[in-house]
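For this view, one protein chain was removed and the others were kept in their places.
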Amino acid sequence: MNTLDTSAKGVYLIAVTPFRENGELDLESTDRMVDFYIDKGATGLTILGIMGEATKLTADESRIFVKRVLARVNSRVPVIVGASAPGFAPMRELTMSVMEMGASGVMVAPPSTVRTDDQIAAYFDMVNETLGPDVPWCLQDHPVSTGVQMSTGVILRILKNSPNCVMLKHEDMPGLAKLGAIRAASERGDIKRISILTGNGGGLFLPEEMTRGADGAMTGFAYPEMMVGVVNAHAAGDIERAHDIFDAYLPLARYEQQPNIGLAVRKHIMAERGVIDSAAVRKPGPKLTAADIADIERLTRRQEKRLREIQ
Amino acid sequence: MNTLDTSAKGVYLIAVTPFRENGELDLESTDRMVDFYIDKGATGLTILGIMGEATKLTADESRIFVKRVLARVNSRVPVIVGASAPGFAPMRELTMSVMEMGASGVMVAPPSTVRTDDQIAAYFDMVNETLGPDVPWCLQDHPVSTGVQMSTGVILRILKNSPNCVMLKHEDMPGLAKLGAIRAASERGDIKRISILTGNGGGLFLPEEMTRGADGAMTGFAYPEMMVGVVNAHAAGDIERAHDIFDAYLPLARYEQQPNIGLAVRKHIMAERGVIDSAAVRKPGPKLTAADIADIERLTRRQEKRLREIQ
Amino acid sequence: MNTLDTSAKGVYLIAVTPFRENGELDLESTDRMVDFYIDKGATGLTILGIMGEATKLTADESRIFVKRVLARVNSRVPVIVGASAPGFAPMRELTMSVMEMGASGVMVAPPSTVRTDDQIAAYFDMVNETLGPDVPWCLQDHPVSTGVQMSTGVILRILKNSPNCVMLKHEDMPGLAKLGAIRAASERGDIKRISILTGNGGGLFLPEEMTRGADGAMTGFAYPEMMVGVVNAHAAGDIERAHDIFDAYLPLARYEQQPNIGLAVRKHIMAERGVIDSAAVRKPGPKLTAADIADIERLTRRQEKRLREIQ
Partner (left out) sequence: MNTLDTSAKGVYLIAVTPFRENGELDLESTDRMVDFYIDKGATGLTILGIMGEATKLTADESRIFVKRVLARVNSRVPVIVGASAPGFAPMRELTMSVMEMGASGVMVAPPSTVRTDDQIAAYFDMVNETLGPDVPWCLQDHPVSTGVQMSTGVILRILKNSPNCVMLKHEDMPGLAKLGAIRAASERGDIKRISILTGNGGGLFLPEEMTRGADGAMTGFAYPEMMVGVVNAHAAGDIERAHDIFDAYLPLARYEQQPNIGLAVRKHIMAERGVIDSAAVRKPGPKLTAADIADIERLTRRQEKRLREIQ
């Protein structure tokens, strides 16, 4: 039920980490959030990523949060844990600990210090050695946060060398050509067919990415209905319907994708929707102004209207 | 008629540089492009910017292109020329040359080598000295291309020290809070009121930026109708109408904003619209694939349909 | 005895973290290393910095290592622990834990995400809040590793706002003018007089930095005799002697400062000197080739000869 393998598809939600107004972990909201994501159609969850404020948690808090999520998910969907780390000893420590708790796999991005094709490939050889033969993992390609440009060639090379790499989180932008080329390589049989989920900007290119061969999305827009709707319409062959749904949510999705304040926007909407109690983001982090909130209100109102029109 | 001063508003188009299929400058298309922009409602033009492939032109070609644009514009609207340069001697040479030909002013961004507030402020003191007392100029704040983060405080400091800086091209993202803070400073009388035109991502935040106090846009989406429509509706006080127009164009505007292939998308659409003969981008530059073009066709078709609905 | 305050001077050694050939922590070598540093004249130690491979240790290993060092130091000199972290919760957790074990203070560098003067100053306000009123701390200014340029002005601003910031680790390059300006500000009484220790490239500018007002060095060259000799000769007013000592070690110190392989060079020499059992660096990390080792041998032999000449 909760295994992570190359057949993964649908929508993996990048979960936020809920805090109380005073900054403490909010475990009750965590339960509610897990249920919300799954009720809205999530086929998986990803926790302790950048948008999960992983680096702002103490080691204890991370453990408590992972445990709570896994308990609440209760094997309904796979859970992936972000395990990128500057050193392999902490990467291994975290991985072994979360797998023991019941995680389905981990996600790893390259560190900003690797640059050339050879350095990137050598790094992931060491990742394979570190994770060992029993941990399925997802390769995260997100140049904006890592500074690392992985060419199609080097991604294929990593996939060939990594028996347990079962998924690519595609977040390069522009990435449509790259996504198509990687999918074409597996169609031709050059590499095994892995799952490709796209994470670009909260799904800002999702309809086009599905057309190029993505199996779904891994991202965290506060309206998972958008990603689920687009992916399902696409799977049903109704491309125009996929675009209709996408377009209705796009103005707000775009607003949520502003660098820096994006997470505050996302948590604000989730709090407004009753998913989490507080929109608090831990320091150092952004705060919304009254003008930001007015923008969100207008966009939400317009979104509701548009959604009624396309029913 | 064609002076550049602090009262500038509306839509300044970031012009492309048209080439023939063989890579030569295309001056006939240049004429047609100038007319197209002005017919669609441009209140100004900006040439030789990044999206104008300025660095790919020889010195002679630059001169010929500027001359041709200025002749065709024939004082109908102000023309701003990009004059950012790593050294002050070439910046002065270019500025003096284009002002003599009839340009209305120049645009300058900080070089990537300045980082601290003091370095940034000192740099623009030297810019003022270089441009002299007779050249109106526009300060370009575009961290994504320059790597330079200019705080609200340092921008106000530059504006105070720069009698001839009459315009801010606002392209920081997220920048809504900054835009609001700079406008608030002029409302309070801390600084003179300058023109603020926004360039974020082809206008991807235009309706919200107008609400925060922008005077218009300076950007280059292949449908100038969008920016002109949004700015005019806003000026007329019809905010919902501004959003309706914006939303109709947003799916394609978003697609045109993909890093790297964006310019190829823009030129493709402009060629399709008959504005320029060829979509050619000079090397090193991107090329569209059949799949990209299929995406654009779908988005254009859907856009036309949506525009009819909101008539 | 082991307090950290503004009177700190001399040479604080940036300690390596000794590993066995198989990659395990080597605690016996740790003891020997501590004694070696203090015997050679260290007036303080700094652990868990970049050159201490801090990010490659598990949480448990970090704790064990810090405990071992503190026990062996046994209050002979102050020990500073690197506490830079992307989030404040882990920074606080680490700080409280090491202070309880007996550390004398912590060292904090800005994260790469802060850029403008205001962002930098605001960040250190939060650092002060996080560390609380009882923890003396050292501000690390190392643009090469952080990407953050702190101007003289912003450093003075931080010092004014930070009652417990007692030391500056000066590692900007070029930094002689900045070092002089900060020292001049305390001479004028604009700010309190803090301790300034320099860390540039293993001490590659140490004689000149002492002349500009540094109180000593905080760095990790495998021959602490160099830094101790230069600082002591300088304190005794014998500037030429300081340069003689410096020049004798410079060819090897320069070689140890090569980016990437530098740490491997340092550990190799320390192993050759019998300070640590193995030169092992944890992955991902560099390995020396036979040609590198031949270089080191030649440089060491020449250094010994030169040192005899200047006796």
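For clarity, chains are labelled A, B and C in written order, and residue numbers in each chain start from 1.
By our rule, a contact is a pair of C-beta atoms (placed from the backbone, for glycine too) under 8 Å apart; a residue touches a chain by one contact, two chains touch by 3 or more.
Just so it is clear, the model here is predicted, and its values are computed rather than measured.
Q: Who does the absent chain touch among those shown?
A: A, B, C
Q: Based on the whole complex, identify which of A:60, A:118, A:238 or A:297 touches the chain you can't see.
A: Candidates A:60, A:118, A:238 or A:297; residue touching the omitted chain: A:118.
Q: Given that one chain is not shown, which residue among C:92, C:170 or C:212 touches it?
A: If we include the chain that is not displayed, C:212 is the one touching it.
Q: Touching the left-out chain: which of C:121, C:204 or C:279?
A: Within the whole complex, the residue contacting the unshown chain is C:204.
Q: Considering the whole complex rather than only what is displayed, give the residues of chain B touching the chain that is not shown.
A: Those residues of chain B that touch the unshown chain are 53, 55-61, 85-90, 93, 111, 113-114, 122-123, 126, 282-284.
Q: Residues on chain A that touch the omitted chain in the whole complex?
A: 115-119, 149-151, 153-154
Q: For review purposes, identify every residue of chain C that touches the missing chain, sorted by number.
A: Missing-chain contacts on chain C: residues 173-174, 176-177, 180, 204-205, 208, 211-212, 239-240, 243, 246-247, 250-251, 254-255, 258-262, 289, 291-292, 295, 298, 302, 306.
Definition applied: only the chains that are shown with their structure count from here on.
Q: Can you name the chain that lies farthest from chain C, using the mean of each chain's Cα atoms as its centre?
A: B
Q: Which chain would you call central, comparing Cα centres to the global Cα centre?
A: So the chain sitting closest to the middle is A.
Q: For chain A and chain C, let me know how many angstrom lie between their CA-based centres, rounded off.
A: Here the centre of chain C sits 38 Å away from the centre of chain A.
Q: So how far apart, in whole Å, are chain A and chain B when each is placed at the average of its C-alpha atoms?
A: 34
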